[in-house]
Structure formats: C-alpha cells, structure tokens
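Shown next, in structure tokens, is the structure this report addresses.
Only one protein chain is missing; all other protein chains are in place.
Each chain gets a letter, A, B and C, in the order it is written, and its residues are counted from 1.
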Amino acid sequence: MNLDLRYTEDQELLRDSVRAMLADHAPWTRVLKVAESPEPDDADLWRLLAVETGLAALAVPEHLGGAGGGFAETAVVLEELGRACAPVPYLGTTVATRALLHLGDTDLLRTVAAGEVIALALPFSAGPPRDDREFVSKPEVQPHFVTRNSDLAARSEVEVTLSGDGEPLLNGAVHSVAEALRARVLLVPAGGGLYAVDTSAAGVRREQVVSLDETRPLCDVSLWNVPARLLASGERAAAALDAALVTGAALLASEQLGLAQWCLDTTVEHLRTRYQFGRAVGSFQALKHRLADLWVELAQARAVARHAAACVASEDPDARLAASLAQAHCGPVAVRAAEECVQLHGGIGFTWEHPAHLYLKRAKSAAIAYGTAAHHRTVLATLTDLTPA
Amino acid sequence: MNLDLRYTEDQELLRDSVRAMLADHAPWTRVLKVAESPEPDDADLWRLLAVETGLAALAVPEHLGGAGGGFAETAVVLEELGRACAPVPYLGTTVATRALLHLGDTDLLRTVAAGEVIALALPFSAGPPRDDREFVSKPEVQPHFVTRNSDLAARSEVEVTLSGDGEPLLNGAVHSVAEALRARVLLVPAGGGLYAVDTSAAGVRREQVVSLDETRPLCDVSLWNVPARLLASGERAAAALDAALVTGAALLASEQLGLAQWCLDTTVEHLRTRYQFGRAVGSFQALKHRLADLWVELAQARAVARHAAACVASEDPDARLAASLAQAHCGPVAVRAAEECVQLHGGIGFTWEHPAHLYLKRAKSAAIAYGTAAHHRTVLATLTDLTPA
Amino acid sequence: MAAPVTADDLLARVDGFLAAHDPAGDRLEFLRARFDAGLAWVHYPVGLGGIGAPRVLQSVVDQRFAAAGAPDNRPRRISIGLGMAAPTVLRHGTAAQRARYLRPLWTGEEVWCQLFSEPGAGSDLAGVATRAVRDGDGWLVDGQKVWTSMAHQARWGILLARTDPAVPKHQGLTYFVCDMHAPGVEVRPLRQATGEAEFNEVFLSGVRLADELRIGAVGEGWAVARTTLMNERVAIGGNALPREGGMIGVLARTWRERPELRTPALHDEVLRLWVRAEALRLTGVRLRQQLAAGEPGPEGSAMKLAFAALTQQISGVEVELLGAEGLRHDGWDATRPEEVDLIGRGATYRWLRAKGNSIEGGTSEILRNIVAERVLGLPAEPRTDTGAAWKDLPR
Partner (left out) sequence: MAAPVTADDLLARVDGFLAAHDPAGDRLEFLRARFDAGLAWVHYPVGLGGIGAPRVLQSVVDQRFAAAGAPDNRPRRISIGLGMAAPTVLRHGTAAQRARYLRPLWTGEEVWCQLFSEPGAGSDLAGVATRAVRDGDGWLVDGQKVWTSMAHQARWGILLARTDPAVPKHQGLTYFVCDMHAPGVEVRPLRQATGEAEFNEVFLSGVRLADELRIGAVGEGWAVARTTLMNERVAIGGNALPREGGMIGVLARTWRERPELRTPALHDEVLRLWVRAEALRLTGVRLRQQLAAGEPGPEGSAMKLAFAALTQQISGVEVELLGAEGLRHDGWDATRPEEVDLIGRGATYRWLRAKGNSIEGGTSEILRNIVAERVLGLPAEPRTDTGAAWKDLPR
C-alpha cells in the first residue's frame, strides 16, 4: 500500500501563503544583500516565519505552543524557501526539532515554538549512517560519518568532563555547522551522548566561515568548559541523532525541489522573452529538449521528495531508504537545474547581479549537506542488499 | 615526447584501397546474408584479404612471407573492417600473430602469412590483466580474468597430460571463443603454458553458439586427448598471452573507431536527405547538437585509438595503459554511436532490413571483447595509482 | 440526471451479474453479457458497454470479476482497439458505427490495428501520403502503412488517408475504418532488430471502402486522429509495479545472486540505476494517484521518456555485467509475438528490444517537443510546412 504523494488542499493553501510572504519579504535582491552582508541570515524574515506565523514550529505539538502540523507541511514550506533561496535557519531548526520530538524534550520544544533557533552541532556534510546502530555499534565509522575530511575532523572532537558539582562540561570543537550562528541552543553529540548547550554561556564561540553558500553560512563552533545538559545517552541519543539526520536528508529534498523548480521556471521565462537571431531563444529545439529532460527529472524529484516527506511524517519504516533515495536523486537534480539555469542564461547568468549564482551555490552546498548522493547510494546498497563487489 | 598520432600518407593509401575493396566485396547486404547464414564468416572476403592481398599478415616480417608492415597499419585495416562491419577473423588472427611474434615462432608465423586463420583459445571477453605478472603470480585471478561468469568458467578448464611417448595431450573446454570456427590452429593456454593445437586433429570440437554479434560468431571449443605442441611455459607464456591481449584491446579500438565513424556518417547522410515537417530532419537543432557531441567523442576516440596503435606498434612501455585507455573510451563511444544511429533513423533503423542493427550488435559485443570499459578502468586505477577507497 | 454511481452500486451490479452468469461458462457469451450489462467499461454510455460511471471505478469492477475467476477480454492483445479505436469511435462515430464496432471490439471478437505511420510519415504523421479517392458512393484507397502491430490478425484498422493533396497537410486528411479483409489489403511481416516481427507493413492497392466506413467528416481526419493519439498517450500500464517490479529487478537479482559477476566499477552504476528506477516507479505511483483523483498531470510523457531511457540503460549494463554471457544470444528466430515481454527473455534481447521503446508510440524527440511546448510553454519553432499545399511540400 502506497503513501499519498499528492499535495493536500491545505498544503497548497500553505504553499500559496508562504510564497506570497516570501515574494514580499525575500525578493532575490534582498537575498543577495543578506548574503553579501556579515549577517548570518535574514533576521526579519526569520521573525516573520518563526514568531509571527509560527511556521518554524509547524511540527511542534500544539500543547507545547507549536502549530501541531507535521513534517509533510514542513516540507511544503521548505519547497518555497528553496524556491526563494531564503536565508533563514529553517531546515536546521526542523532537524533539531525532530531530535527533540524523539526525546520528548518539552522544554526545548517550547523554545522552538517560541521562535528560537536550535541547531544540531554537526558538520553540515554529516549524513545518516547505514543503520541506526552505526553510531553506537561502530564507533570507528563515527569520524567518517562526521566528516571524511581529516584535518577538519582533527578539529572536531568534543569531550565531556564533570564539574566540581558533577555537572557535565563540554570542551572541543565542531566545524562547518550550518544555521547555528543565531542559535539559542546547540544540540551537541559528545562522548556517546547528546547534550544541550545554551549559546549565551561563556566559553561558547562561533566563528563564521566563508561559505560556498552565503545564503546559509557555516560556522566553526568551539566550546571551553561549557556547562551542558545531558539530553540522552547511548542508544537513545544515537537514535535521536539518527532520526534527526534521516529527517534532514529527507526534507532537504523538498528544499532542493523548490530550488530546482525556480531554476527551471526562471530559465523558461528567460528563453521565452530573450530574442537572438530574430527568434525567441526558447524556440531553439536543442534548448527545448534539454529543458524537457530537466522537467522529466523534476517530475521524478517531486515524487521522490514527497515520498520522503510522507515517510518521515508517518514515521514509516521505509523512511531511511526514502531519505537516501531522495538525496541520491534530488541533490544532483537541483545542481543540474542550477547549472542549466546559468548556462542557458548565457553571460548574464554568470554575473553577480543575477540571482542564478545564489541558486547554483546553494544547490551544490545542499548536494553535500546531510551526505552526498554518493554517500546515500552506499547507504542504499546496504538497505537493498546490493552489496559491493 | 609524444608518438605521432596522425596517419601517414602510406596509411591513407592503404585505407583507400581497403575501403574500395570492401565497398566492392562487402556491402552491408552481403554482410547481413553472411550473418544470417550458418557460415562463420565471409570465406571469399577472407581469401581476398589474407591470400590475395596479404593484409592479414601485415605485421608478419617479410622473410617469413608477411608484408613486413606494422600494427599501426593493421589498425588502419581494422578501422575499415569496423566501418564495413566485415565478417572476417582479422582481429583474432592479428592478436594471435602478436603472441607468435613475441615467441618468435617462425613456423606459425609462416602459417599466418600463408593466409590461414589462427585463434587464441580464450573467451572473447578476456581482457589484459592489471600487470603482466598477474597470470603467473596470481593464479587465483585467472578464472576472473578468463571470465567472470561462473557456470561458463566451470566449462573452461584445459588440462595437460602426457601421452605414452611424452607428447602433451590437452583435455577440456574453452567457451565463447571468437574468430576460431575457421581457424587452422588454436593457441591454447593450459596448465601455465601456451600450446598450439591443429584443429584438424581428432578430438577438437568447435560448436558455434548463437551470438549477439553474428558478424563475429563465437564458438565453444572442446578438446579430447588432443595432441598439442608446447609453445612456451611459465613467465614466457604469460608474457606472450599478455602481449596478445594488450594488442587485442589496443587494436580493437581502431575497429570501434571505424564502426563509430560509419554510424555517424550514415546518420548524418540520412538526416540530410530525410524530410519531415517540410524540412530536412538534419536541420533540427536538437539532433544537430547530439551529433556534434558525438563527433566530439569521435575526435577523441581517434586520438586515443591512434595512440594505442602507435604504442603497440613501437612496443612502448605505455602500451598497457594506452590499451586500457582505448577500451575505456572507444568501447562506449562505438556503442553510443550505434545507438544514436538506430534512434535517429527512427523506425527504419530498428528493422532487420537496415544495417544499423548489425553495427549496434557488433559495437556492444566489442565493448565486452578484451574486457569491458569497467574492467579497463580498474586496470587504469592500478596503473595510475588511483587506488580504490 | 441521476446521482453518480458509487463503488458499492457497481459491486452490487457485478455480484448480481455473477449470480446470473456462470464465470466458468462459455467465455464469449459471458463477455458479451458483461458488455450488455454495462459492466465492460463502466464510464461508457448505457447501451455501449457502460453505465456512465466514473472512469476511476473501472478497477473496482475488474478486480471483482477477476476475484470471481471470470474470463477477461485479454486486454493486452486488443490494446489498440481498447486504447485507440474505441475512444475514437465513441467520440466521432455515428450511432450506427458505435453500435456496430464497440461490442465485438471489447469482447475481443474483432481485433483492431492502426494504419497511421508510413515510410515517409513517421514523426510527421500529418504528412501521410496514402490517398483515398471518391469512387461512386465509396472510396478507393492506395498507399503503404508501416509499424502496424496485429495487422495480420486484425478485422479492422483505423486508417488516416489523404483525400485532398491540394490543401495544407492538416486539412486534407480523412479518417476511415479499413476493412482488413477487403481485396487489395496485403499484410507483410516487418522483421525488427531482435529478429522477431511484431509489426507489419500494410500495402493498400485499390482498396474499396464504403462511405459508412468513414469516421468524422471529409477533411476532418486530423481532428479525429488527435483523439486517437491523445488516448494513446494517456494510456499508461495498469497498476503500479512493486519496488524492483520492472527490469531493474532482473539486474538487482543478478547482482545479488551471482557475486562472481560483480565488478567494483559497475556497483555504483547498478545503484544509480536502482535509484532512477525507484524514482520513476514513485512518479508512476503519484501519477496514478492524481489520475484516480481526477487530476491528470502531464507526467505521462515524463514516464514514457524516462522509461525508454531507463530500460535501455538497465539492459545495457546488464549485458556488460554478464561479460562473456553477454556475448551470447537466445535466438534470432522471426517469431510473431503478440505481446512484448522485456523480462521473459535474455539480457541481450531486453537490450535490443528496449531500443524500440524510444521510437514506438511517439519518438522521444517528439515527446520532448510536446513537453517543451505544451508543458513548459516554450515557443514552437518557425514552421514552414503548415501553410503550403501538401503536394508542394519538399519530401
């Protein structure tokens, strides 16, 4: 029996309102300004999404102050944020929310509902492992899972010690963390446990790094004797972390879908109105066929992204496979859409003053986020018993 | 310092004469007839090439009755044979010749010069190993190298026993051998040695198999107490076998190049003369761009094939890499060219009465012959020290 | 007008019908009775095999009959009749034509074929050259058609012919039902790259057709043909396949069950294909959910485009994975299969037959044009062939 992969009427209404909101408050000219500025994101837009409309807490139950929606609705919002290339920490907060729901941490869920940003302190490139036991059962894969990059990995250990009065203290660093610069709370995996850290505490340092995608700048986090609250340890922590990363991979696909759709729509519009050789450039068959092929990929990306969102929303056992399938397919599709957008705009698409490069960089960055397509294919190899040679 | 990758004037003259000969004696209608017939190949055409013009012994020294040419010239002939999809055992005899030259076996080289077919008794899919020590140093890779297909492999062992008077006798079978049905002599690898078998001897059986490429049908060879002559053993045999397979992979690229060129030329000609929608179909930009891309691949295939031929002709130490590069590139290019030929001819290209399917099947078969592109990439990984993860 | 028929109404009718008719009885009688009971294609009008029910409820009826072990009309064998001829006759035919053709078409008593494509008019269907000339109260038809599956078994063919070469090509066409038993109709098998002959060439030499065989007005043939083609395009395989249900399943099984064939380089390629196959399968699932909800999307064309490319690549990788075995084939006999089975035969057959998937039923190139113009709204190319008289076009 198949999950419903269509959009509900409510979801279409949600989409319309979010799209209208973003059209007013996040035109690409503003997105570019934010990306160029030292600001980590668009604070006004976040306030609108998180505080005024409560969309950032869609998945938080109503009795905790959330909207009591689900991740299928969150996915629709992400589609529109991707389409607008919006610089807000929505995805990361959603991922953190997933971990908190898993742990049933009502305090922090209320914090999310209050419109605060919460971030998982892992490199943005960290994807879900092959199975949820990997964290606990295979510590040796942890470094790989956290990052395949050795010198960065060396800067990515967090140790747990106990203070005089037995309170846990965190020391160490995590590199390339996304959507954490404005976070009120960081969820830090350390010593086999998962800890909550208040970023206002002394000893917490976040250094913004020059990022490929400046609409979602990364930071390197360092912690010196930072008091932390243990949320969970052992298998429970691992499972929460796993659920969060599966959710990240699954829902990122919707953001990628929206981004790719914008690239296709914008390119089509350009080719309809751009004239060369006395013809609309969009009447040249070679370009028509390339865009038709891209549309075919997109039609599939939509089905795959909807399936991943539905699996996460219903906590379907197929969720891990659906999430890896989504990243294996949608990541490359978004990159290709952005690349075609640049190429088919010709010179103008290569300039800083045209939005195409914002989408190009975000698409490539998203193709690494929560694991590359290559990583997810190896995950699928395990899940489908298509073992290596 | 680079080898010369151009064609010499003599080679161009050779090409013209071979092409003219094939135009007269091997039009595609005849090729199709031969492919449909129970005949393994075109005996008349072979007589013309091997006996009357001596082209089959191009690489055999003159004092042994050969033409005293080289493998660079052989490659030019193979280009034309590929272009004509000619059903003659030219490639296999060339490969066998390479082994005989390595061993300096004047008797059998004279046999080649006399226009006889000599074939290496290995499955057509067998490619050169990662290095010339693999045969002797890694017997365990032998089955893999001979074939990755277990049930066929089970039918592919040849054992050596000694007759009463100490003469070696061969027993066993080799499957999927190409260009051997008309062979006068088989070169059989067995028990770490290389043996010559006269196919007129009792106990030699060759069973023609229904082949994907009926212009080069395979046979399963079985040997019952067949007297054989030991040509070489140990490292010397391995080196001869290795040289032969490297040569096969290298020169097959020229056949693939010629085949691909025919597919491109024929498709272009069709699109220039086929009208739909009141236009020559070749004026539709999407098709033009696909053929332009194909031509770009072909231009590279020519450089790669010429390089491989030049390396083999000059016994350059780069030959193994050049051969694997050639198969990694030219095999897929030929398949793609044939596939585009079928597709862009539309329905007619899918019919039995059009030559396209002959080229399609030969291209796919050739993409497996002497190792698939995937096999050769693994060879290249070793040669370039790009080791697996 | 009556309240819309519900699934329960239909199930009640089916059960009533089954109570009155023995599924184990005479096959043809049963099917004729089912037609007359309006349970053949339930969305058709009363009297023509239906009861004007929503189309989406058809599967409910079919499943109930199947569950009862009732005989079906072997839909794949008569797919051209069901998928193309019937909707056209229903929409453009006269009352008499509907009454005459639809019942034996649905029961399978009369097989139909399609006489559209010609050697000179493939993608450019409106360019057909087969002439139909007034001959007293009827027509004389001369020409050649090609890619006609089932022609050798067909009783009728839907025929697109040119009745006026002096007007622009879309205006000079007329649509006929061709009597395949008429004198002058010659059917020759057309052998394809696989060696088989699924299709035929049909030669029409002075074939006389009564005017009652004309569908739609003279010169209206293109409009009628569009109905036929529209239905060809929406027709997508019955139920969604399960995961690995298609050709990818064969490749995946081979990979799992024959470790000796595996090479590292092919592993990622198999995974990439698995991803694409599953993505396409889910696209089909979503499309069917939309159709069932009465919101047909344009994804049908996406399905056909992607399916053709995917089957070609999966089978191509399978052949290489098999290595030496991929050099061997399972036979070139000129058989005449009634149904294409991409799973039943060997890898080399699959690979060859799949080449036809991007040509038959609209080439992938034509489909891309359609997607670009009708879905994406990109402008058409400058046309040079729509204004002039057909006879003056270069060809």
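As a working rule, contacts are C-beta pairs under 8 Å (C-beta built on N, C-alpha and C of every residue); 3 or more make two chains touch, one makes a residue touch a chain.
Fair warning: this is a prediction, and the values are worked out from it, not measured in the lab.
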item: Contact residue for the chain not shown (choose from B:L162, B:A202 or B:L386); value: B:L386
item: Contact partner of the left-out chain, one of B:V18, B:L58, B:A121 or B:V304; value: B:V304
item: Touching the absent chain when the full complex is considered, from A:L5, A:L294 or A:I368; value: A:I368
item: Chain not shown, touching residues in chain C; value: 264-265, 267-269, 271, 381-382, 384
item: Chain B residues that touch the omitted chain in the full complex; value: 2, 4-6, 264, 268, 271-272, 279-280, 282-285, 287-289, 291-293, 295-296, 299-304, 306-307, 325, 328-329, 374, 377-378, 380-381, 384-389
item: Residues of chain A in contact with the chain not shown; value: 36, 123-125, 144, 147-150, 152-153, 175-176, 178, 209-214, 218, 275-279, 284, 286-287, 335, 339, 342-343, 346-353, 356-357, 360-361, 364-365, 367-369, 372-375, 377-378, 388
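By definition in this document, only the chains that are shown with their structure count from here on.
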item: Rounded Å distance between chain A and chain C, as computed from the means of their C-alpha atoms; value: 43
item: Cα-centroid distance, chain A relative to chain B, in whole angstrom; value: 51
item: Where chain B and chain C are represented by their mean Cα positions, the distance between them in whole Å; value: 42
item: Multi-partner residues of chain C (at least 2 other chains); value: 262-264, 266, 365, 368
item: Numbers and ranges of chain B residues touching at least 2 other chains; value: 284, 286
